[in-house]
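One protein chain is absent from this view; the other protein chains keep their places.
Coming up: chain A.
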Amino acid sequence: MSEQLADLTVGLIGAGNISHLHVSAWKALGARVLVHSEAGAPELAEQYGLELAPSLDGLFKEVEFVDIVTPSPTHKEIALAAIKAGRNVICEKPLTLTAADSHEVIAAASAAGVKVYPAHVVRFFPAYSAAYDALRAGRVGEVAVARFFRQASSPAGAGWYRDVARSGGVIMDLMVHDLDQARWLCGEVLSVYAVQNPPTVDGMSPVNVAAHVTMTHDTGAISHCRATWGATGTKFQSGFTVAGSTGVLKYSTEAGTGYSEELQDSGVGGDLLIPASTLGESPYLTQLRELAVALRGGAEPRVLASDGAIAVYLAEAARESMATGRTIDMTTFDPTGAVA
């Protein structure tokens, strides 16, 4: 592994689903990982050979930087604690649940002289970064109309996801990836219009729900994001179509991974060493390597704290649009409700 990342000690905070992808990446980078979590840390440590940190403060003392993979509503508080301890921060998306909170985190980090990087992993997926490079190279001219979609089996059947105050709902939790993509590929956002069906009632999201968001950009481009928490068992899919003045770029995870199988015994034991990815390196590994290299003084990564804050800001605007039935003007929108 690159010498730039020799002797890395990472403090992982959280032990839920996404932690497995992060841990695998840190192990691939040869990092020593300490883990702290309200639940699940011993099991995770056992599975991957990590060290347990009984307290957050104890973890901060031992590590070079932290990687926050806890439920969304805890991001702000943990990030602020890490910043206070003088530790750089990598934080799962959404950076926080409100843009105001994101700005508070960014200001604290800036005052403490530490860095915060939000983990918007889709920027590291090969298809999306290939599209970004092709657009920057002028392959299809000026972007005119872009569409993004993302669907998954709803996580809202149980736990904290249904509570919009905690998960942010389908837009903040799932579409936030594509809100960031739309901005990355099409430019800064001027306006946001959003609808959702069925609607959120009393702060509780429906289990199965679709949200559609349309945005206008300062480049003249218009974009659409569609996110769906589907029926249980819905296959994860995402994709995009970007139409430019001289061409179109298209991608869907359904367009072919280059691998298909039909096996009679599907219930095979889980300890077979069969690689899952047929595209090569995990985008989580690509992402965490780039962020860690940046924290060690290397090149600036392709995603910054401000990008994370703006993605959250766009999700808030979408919620405001759903609440008011109006298009939100991003040149004046203040999600705190203060008069601009």
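What we mean here is this: a residue touches a chain if its C-beta (ideal position, glycine included) is under 8 Å from a C-beta of that chain, and two chains touch if they have at least 3 such contacts; residues count from 1.
Please note the rule applied: contacts and distances are computed from a predicted model.
For the omitted chain of this complex, the UniProt record lists the protein as "Putative dehydrogenase", which is one of "Putative dehydrogenase", "sn-glycerol-3-phosphate transport system permease protein UgpA", "Monovalent cation/H+ antiporter subunit A" or "Amino acid ABC transporter membrane protein 1 (PAAT family)". Of the options A:N17, A:Q47, A:T246 or A:T331, the residue whose C-beta touches the omitted chain is A:T246.
Only one of A:L59, A:A109, A:V140 or A:A227 touches the absent chain when the whole complex is considered: A:V140. From the options A:D7, A:D202 or A:E262, the residue with contact to the unseen chain in the full assembly is A:E262. One chain is missing from the display, and on chain A it is touched by residues 126-127, 130-131, 134, 139-140, 242, 246-251, 255-265, 268, 272-281.
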